[in-house]
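The other protein chains are all here in position, but one chain of the complex has been omitted.
Labels A and B are assigned to the chains in the order they are written; within every chain, residues are numbered from 1.
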Amino acid sequence: MSQVCDYQKLDEILEKHRYDSASIIAILQETQEEYHYLPREAFDYYAQKLKMPIAKIFSIATFYENFSLEPKGKYVIKVCDGTACHVRKSVPVLDRLRKELGLTAGKVTTDDQLFTVEIVSCLGACGLAPAITVNEKVIGLLTPDKAAEILAELKEGESHAKA
Amino acid sequence: MQKLKNREELQAKSRFYKETLEKQKVKILVCAGTACVASGALAIYDAFLKLLQEKNIDCQLTLDDEKEKESIGLKRSGCHGFCEMGPLVRIEPWGYLYVKVQPEDCEEIVDVTVLGGRCLDRLTYKTEDKAYKTQEEIPFYKRQHRMVLQNCGHIDANSLDEYLAIGGYRTLEKALFDMTPEDVLKEMDAANLRGRGGGGFPTARKWRQVKRQTAEKKYVVCNGDEGDPGAFMDRSIMESDPHRLLEGMMLAAYAVGSDEGYIYVRAEYPLAVTRLNRAIKQAEAMGILGDNILGTDFSFRIHINRGAGAFVCGEGSALTASIEGKRGFPRVKPPRTVEQGLFDKPTVLNNVETFANVPMIIENGGQWFRGIGTDNSPGTKAFALTGNIANTGLIEVPMGITLREIIYDIGGGMRGGAEFKAVQIGGPSGGCLTREHLDLPLDFDKLQSAGAMIGSGGLVVMDEHTCMVEVARFFMGFTQNESCGKCIPCREGTKRMLEILERIVAGQGELSDIDLLLELADTVSSAALCGLGKTAPSPILSTIKYFRDEYEAHIVDKKCPTKNCQKLKMIVIDPQLCKGCSKCTRVCPVSAISGKIKEPYVIDQTKCIKCGACIETCPFGAIKED
Partner (left out) sequence: MSSGIVMIDNIPVEIKGETNLLALIRKAGIDLPTFCYYSELSVYGACRMCVVETKKGAIEAACSTPPQDGMEIFTNTPRLKRYRKMILELLLSNHCRDCTICEKNGQCKLQELAERFGISRVRFANTADQTPMDTSSLAIVRDKSKCILCGDCVRMCHEVQNVGAIDFISRGAKISVSTAFDEPIANSSCVGCGQCAAVCPTGAIVIRRNTDQVWDALSDPQTKVVFQIAPAVRVGLGGKMGQAQGENLMGKIVAALRRMGADEVFDTATGADFTVLEEANEFLGRLDSGEKLPLFTSCCPAWINYAEKNHPDLLGNISSCRSPMQMFSSMLKEQFKHSNRKVVVVAVMPCTAKKEEAARKEFLDENDQPYTDFVITTQELIAMIKESGFVFSELEPEAVDMPFGTMSGAGIIFGVTGGVTEAVLRRISANKSNGALRSLAFTGVRGLAGVKEAQLMYGDREVKIAIVSGLKNAEDLILKIKSGESYYDFVEVMACPGGCVAGAGQPAVSNAAKQKRSQGLYDADRMSSIKRSEENPIMMSVYSGLLKGKVHHLLHVDYQASYNERHKNLLKEECR
């Protein structure tokens, strides 16, 4: 079995929250910040250390939309489909991103683990509608073409990094 | 930093910062709200900093950095609200507002304005017929009444010093030293501030209920889980004026006898979390937050909890469940939050904007507050103005203003000169208002009687090209996805309502579907467990009420009157223009087009998937959407 988790890291997170099961959401958030998703081992480990049923932790993790049980891509693109973005045509932007990356509503991460495309309900950047975020960075006033350009830039940067 | 031990020390500190601030003869305020940052505001700030240093201009970045003589202040301010025009730069004392500023503009700004005192006209905001030099002249701002958002864009959002310099925490000092908790409650009673989070429940009454509880431990919780799509006023306050929020919470805590508070912030607002955390650290370091504040018996601590992506956590009991580390399931009431809220203790739960109103009420008195707005809804309300409107952004207006004033005076009318159709107010829990409501005064009660609600204050303006059935479908899709799944009416009802709406926009609806929608809406709104469920059918009810003909057009004529609904589009070949070249048949992915060479081709509508590939291919422009 390959070990995904560094248990020392998990211990640090637990330590920070004083092994308090009431802080499980913050614990999972910090775990996800570390691994970009919630590895299964972390569930087993936290259940044991926090004396919480693993089903309960799993229940919490699957309730909140931000938690992911699958590894995400290096670039997580969140397309805002809040009302303001929606009426200013966010769907064509989403469609274009998915088309460029060969993704669908069911398949959200590219095979090379580079891109994940998700929908979020509102980024609160309504003044810049339609908006997306690439990792934490907000990019606004998008068009499908602009979205494609952003992808091209990111891809270009990657191939440079490789070379 | 030395903690302030009494009111005199606080007053001295404030005086010192005020004097220092006054020495800044020119202030450059670069908007650093989320939207302007996204448009490149941080690069502007860096450009200014570099320029001022290069030019050896004495500039002051923090008030601690003491200057003997006059200097120039450079700061990252909070959100101005005019997000679409960003990045924004405001220059004081003149109040010039420069829009869409680029790093290369900075040098000219420094030379012409900062050093020369003249307005750089090419960067000012212009409408078709007019240019506006100062922020205050711009129609978007002129009709606003900024009280809660007063500091947003005018002070450094990262600085406790500036907050103190403009009189921040003066109200807390007044309350702690000159007022009893009962005095604070009396001012709140007099003000009749109603909760800005949606329901409009009188804040003072809520606080009194908490105060009355015998439990020793009480909590003050701030709901910063601004989940309504299309609303961002709370984000703006948290990012731009975090100390005002902290001060409001502390006043509440003092009034009800609480020593611990939580701010629950939406996951999508990382900048707000950063700024609030910084503000808390600053206040703690100065002895304004923590144990024995300013040497008194009053102690208060504030924690930040980040949401993890669940709209339902904006509901009070779901929010407290989430802070407790549980699924955000709302629970049945009673007991109410004021009796058994967070960790089963009596809890004051208000939203960001409500708390942000408190310091000025305690400072100026409840009667003063009563003088603004309407009788039953005193004060102002911040709205997020978005959609098909010329000026989008964050506005603050007195309660009782009409929709017409907001849309046409502040919002500058419809974008691209289209016709106004409706405005969705209160997000997915609210309803739509139409042309007949343009002169309706906006306050809690008037809106409720019109079948809408202020909600958290999202105003999404829709023009004549918007399909109202699709709008209802959009909101139902949102609520369905955000339903927690606990109670049957909401979990199953929203799912079925969404299915029916999807059927209708796809042209597969039946007339009985409208009645079925109304029947479902009645059950869900009456029998659902929490507010999210009870208000989930509102968009359906109001769109059916005002736009029933659009529903019928989708169902009976199988047409979308605004040509929005993809599946109801018809793509046809104009036989007059078609030359029979057969190019279109080759791109059609479903072989829906047939015909003989050099004769007009036809599209089999039963096969066509409306992808539009043929339209792009046709060299003669013979194919179009009907």
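Note that in this section contacts are C-beta pairs under 8 Å (C-beta built on N, C-alpha and C of every residue); 3 or more make two chains touch, one makes a residue touch a chain.
Not measured: the values here are computed from a predicted model.
Peer 1: Looking at the full complex, which residue from B:Thr34, B:Gln480, B:Thr535 or B:Thr562 touches the chain that isn't shown here?
Peer 2: For the chain that is not drawn, the touching residue is B:Gln480.
Peer 1: Which is it among B:His303, B:His465 or B:Lys495 that touches the chain not included here?
Peer 2: In the full complex, the listed residue that touches the missing chain is B:Lys495.
Peer 1: In the full complex, which of B:Arg331, B:Arg415 or B:Arg435 touches the chain missing from this view?
Peer 2: Of these options, the touching residue for the absent chain is B:Arg331.
Peer 1: Given the full complex, what residues of chain B touch the hidden partner chain?
Peer 2: 310, 327, 331-334, 480-489, 491-496, 499, 516, 519-520, 522-523, 526-529
Peer 1: Suppose we count only contacts with the excluded chain; which residues of chain A make the list?
Peer 2: 1, 40, 43, 47, 52-59, 62-63
Assume only the chains that are shown with their structure count from here on.
Peer 1: Show which residues of chain A lie in contact with chain B when the two form their complex.
Peer 2: 20-26, 28-29, 59-60, 63-67, 81-88, 120-129, 131, 136-141
Peer 1: Can you check the complex and tell me which residues of chain B touch chain A?
Peer 2: 34-35, 37-39, 81-84, 86, 226-232, 235, 266-270, 305-311, 322, 324-328, 384, 386-388, 392-394, 424, 427, 458, 460, 462, 466, 474-475, 478, 481-482, 484
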